[in-house]
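The complex appears here without one of its protein chains, the remainder shown in place.
Up next, subunit A:
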Amino acid sequence: MDWQGQKLAEQLMQILLLIAAVVAFVVGYATESFRTMMLIYAGGVVLTTLITIPNWPCFNRHPLKWLDPSEAEKYPKPEVVAVSSKKKSSKK
């Protein structure tokens, strides 16, 4: 997923779970059945899992633009500094 997709997935997850919880409580309280409440909430959790966890294409609408390989060669990585400088600093 790209960054926008991740944000969308997180928001969707929170909202879907909250809605599932509210619906579950209201239906359970109205029907006086604790079991109904638990079943509806479990169903809501499973549904949210199916929607937000897999890498659906809708979450990848703004793909990251990685640097082109030919551009990367123009700017080489910095080299590692030599070991001798460390001995001088420890004597102080």
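Points to keep in mind about this one:
The rule we apply is simple: a residue touches a chain if its C-beta (ideal position, glycine included) is under 8 Å from a C-beta of that chain, and two chains touch if they have at least 3 such contacts; residues count from 1.
Criterion: contacts and distances are computed from a predicted model.
Missing chain, UniProt protein name: "Signal peptidase complex subunit 3", from among "Signal peptidase complex subunit 3", "Trafficking protein particle complex subunit 6A", "ER membrane protein complex subunit 6" or "Transcription initiation factor TFIID subunit". Interface residues of subunit A facing the missing partner chain: 1, 6-7, 9-10, 13-14, 17-18, 21, 24-25, 28-29, 32-34, 37, 41, 45, 48-49, 52-54.
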